[in-house]
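To start, I am sharing the structure in question, which I have written as structure tokens.
Only one protein chain is missing; all other protein chains are in place.
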Amino acid sequence: MVQGLTGREGSFHGVRNRDYGTQVVAGVTPGKGGQEVEGIPIFDTVAEAVAEAGANTTMVFVPARFATDAVYEGIDAGVHTVICIAEGLPAHEMLRVYNYIRPKGVTMLGPNCPGALSPGKANVGIIPAEIFREGSVGLVSRSGTLTYQIGHELTQLGLGNSTIVGIGGDPVVGSSFIDVLTEFEADDETEIVVMVGEIGGAEEEKAAAFIQAEMSKPVVAYIAGFTAPPGKTMGHAGAIISGTSGTAQAKKEALEACGVRVGTTPTEVAQLAAEVAGVRN
Amino acid sequence: MVQGLTGREGSFHGVRNRDYGTQVVAGVTPGKGGQEVEGIPIFDTVAEAVAEAGANTTMVFVPARFATDAVYEGIDAGVHTVICIAEGLPAHEMLRVYNYIRPKGVTMLGPNCPGALSPGKANVGIIPAEIFREGSVGLVSRSGTLTYQIGHELTQLGLGNSTIVGIGGDPVVGSSFIDVLTEFEADDETEIVVMVGEIGGAEEEKAAAFIQAEMSKPVVAYIAGFTAPPGKTMGHAGAIISGTSGTAQAKKEALEACGVRVGTTPTEVAQLAAEVAGVRN
Amino acid sequence: MDLYEYQGKELFRRFGIAVSEGRLVTSPEEARTAAQELGGQVVVKAQVLTGGRGKAGGIKLAEGPEDAEQHARDILGLDIRGHVVRKLWIEAASEIEREYYLSLTFDRGEKKALFMFTKEGGVDIEEVAAERPEALAKLHVDPLEGFQAYQARRLIYGAGIEDEGEQKQIAKLAARLYTAFVECDAMLCEVNPLIVTPSGEVKALDSKFTVDDNALYKHPDIAEMRDLDAYPPEERAAREKDVTYVKLDGEVGVLGNGAGLVMSTLDVVALAGGQPANFCDLGGGGDAEGVVDALEIISADPQVKSILFNIFGGITRCDEVARGILQALERLTIEEPIVVRLDGTNAEEGRALLKEAAPPNLHVEPTMLDAARRAVELAP
Partner (left out) sequence: MDLYEYQGKELFRRFGIAVSEGRLVTSPEEARTAAQELGGQVVVKAQVLTGGRGKAGGIKLAEGPEDAEQHARDILGLDIRGHVVRKLWIEAASEIEREYYLSLTFDRGEKKALFMFTKEGGVDIEEVAAERPEALAKLHVDPLEGFQAYQARRLIYGAGIEDEGEQKQIAKLAARLYTAFVECDAMLCEVNPLIVTPSGEVKALDSKFTVDDNALYKHPDIAEMRDLDAYPPEERAAREKDVTYVKLDGEVGVLGNGAGLVMSTLDVVALAGGQPANFCDLGGGGDAEGVVDALEIISADPQVKSILFNIFGGITRCDEVARGILQALERLTIEEPIVVRLDGTNAEEGRALLKEAAPPNLHVEPTMLDAARRAVELAP
């Protein structure tokens, strides 16, 4: 289901996802129940979309100030997976959402994320599927276009992707690198993983320890923001060096200390992936 | 650990529980850290009691207006089982506590409960152990003294108890009849169950359906409050008939409809239990 | 604790929920003045803590001050389901286009607050729920999540509200009602009817508001709203002495320790053919002084013909209870026979004390059943 399917972005991507093969069974826009968007029925509430169209996953495309409400509506209606494309959610709201959904076992990507794509299978979100091809590289990233750039470089080296997951660029997002790495480790179609981090927070450092301790599949990484100054938000609300913590250099060092090779440019990380893939194939 | 061990009630029961064989490793009273109560060390905070004395269960004996805080302190310090003897907690506070702890898997008895006793093994709470003897009857109740009365009647008929659990007399308590029945069903030492309900709410009705659907062990029941008028709180905050719902008659009928025999007096329910025990032995 | 309509409306107003202007009065003359101040048509509404005021003649429309005075004269002193009308709420009359129903209850089963909303206002909600469930929008609010905008939408769409102005007002009102419910530690907030005026204004025409007794310490302003006159005199006295007491209609006074045991004792009295006169719980402690207070309150009820003590000592020590009984008999004039059953902690000591003092009219029985039967026999 797409919350905000009648909006400009919501309808464009919702229909595109449906055309890619994703089962988009319903849209939700309060007050527009009974309408249709290119054959997809619209409901006033998520509860109706769940009851009448059997939706179990929601993609949230509403403006930031309505997004938290939309997420709660989805979860309370029994939806177990939330992909929140919306960006600009207040951090405290997301703090409450996170602590609310986490013990309930709800899976959430975003906010401020491009969604997830399994080339040739399904696309939920705004990732342009035409850049990617099927393959065995799992790609997880805090960033949208940077993911496309790296996907593009992989494609040029003949590598395809099992699944591409954008976890989102906000300070608090529903899923961490570790959550997605855990999925990739268990996923039969994934053989290597490329992790794309950026400045801010310490999720890359935690992921480094996790990779060393828990992962059997090879991981290579890229970190953006070596030239970012401290105290400035670099586009993403989460991309900020606070004091001396969250620098790209610290993340790179943490990853390398755990045996994860880090590329310094998108091109280089793709080459590292190709090298590892070559070794394994 | 006992939160409020330095109080009159807390020290009396805490020490009694310890003397019965329960491992009471710590007490917590803010500002009294460093003191002792009959050899049990007192800490200022639960976190210290957990870290230094290894406590994993807490019994809350503080006055009502400090009880919610005490429960949160226990849970946040990593305690997994909370026995809240304190009564008079505002219902909304307990509503928040319940929804907070439930998805985290914390077990809570009470508030407004006498605790739990496994005769001959351990006693956590205020149940007078001398009334009960070891045996195979699981006893679960919303009430304290009524439980003692029924335990006494059972003893007089030669029946002992595996475990006695008081879930508490408040409108919202941490564990339901179903939670405890589930434990009894799985407990090797329990052969029959006596369930003691009272007016208010619909937990007995839910338990009836659960017993019919899920339990292999025989259950007999007692309900107090057939003569209680609607709209009046009968001593326990939870013992109130709201409109037409929560009557003893409705509970009795629901239980009987699910094949659970209901005694009309404490004596009769003990006799029913003896009858069933006789059949099984 | 139940609040009067006017008190509930005062809280509504505090939380921004639209209500009509009104005045509280206790005499026909005051009613006249209030009607003058308010101007135009007014409604004279009996303030009693029970339903069915309308049918009982407790609510009347007045054309003006004179009319209001006359209605007040008629309604004051009226007995509505056992509640004597002592106060009136004089309110500016509202034009009513539509009547809805909106409530928030404390759903102990689901452990969440429960909203109920239907366009079929002014009627009995349990009837709507049973007969036309599709007309009733129900929705739970998780206390940790709090009220979210979507919940208002589900109520509005669920009940079929189509007018946009109404939708907006109801959404706002529902959010405020939730805030009032949580911040006042309410167990019930009911607006029946919630009206729409011909000009499209949505407001609360009535209020039912119940606050958790255990939370009153946080709300001294609400605690002060308690009207002791609304309770039977025995319950008033019990409240002052901090005794847990509920007046019932029978002739056997009952005292016990622990709510469950006392309820059970009442049932056993009834099974023995008697009628309990009250519920009275000595509570966990039960010291001698508490026993004296409780006995004083129970014996003050003229309906009481015999008194039954059912004590199962745990924390409560039976010797202490026995001492309390003996003290009470010394200090008070209790003519009703007293039947005592003591078991548990220090029961033997307690029985010995009673036996030694052997006051007239005091009967010790070995079991709860025996004691109940004896008390019923002794209450002719």
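So that you can tell them apart, the chains are marked A, B and C in the order they are listed, and the count of residues begins at 1 in each.
Following the convention adopted for this analysis, a residue touches a chain if its C-beta (ideal position, glycine included) is under 8 Å from a C-beta of that chain, and two chains touch if they have at least 3 such contacts.
Just so we're clear, the structure is a prediction, and the values are computed from it rather than from any experiment.
Of the candidate positions A:44, A:179 or A:203, contact with the unshown chain belongs to A:203. If you put the hidden chain back, the residue from A:24, A:228 or A:254 that touches it is A:228. Contact with the omitted chain, checked across A:20, A:43 or A:148, is made by A:148. Interface with the hidden chain, as seen from chain B, comprises residues 30, 33, 44-47, 66, 68-70, 72-73, 76, 96, 100. Residues of chain A that touch the chain left out of the display are 9, 64-65, 88-93, 95-96, 98-100, 102, 114, 126-128, 131, 141-149, 152, 169, 171-172, 196, 198-203, 206, 222, 224-229, 232-239, 243-244, 248, 264-267.
The rule is simple: only the chains that are shown with their structure count from here on.
Chain contacts here are complete: no pair of chains fails to touch. Annotation: 46 Å between the Cα-based centres of chain A and chain B.
Distance between chain B and chain C, defined via averaged C-alpha coordinates, is recorded as 27 Å.
Annotation for chain A: no residues touch 2 or more other chains.
The set of chain C residues touching two or more other chains comprises 142, 144.
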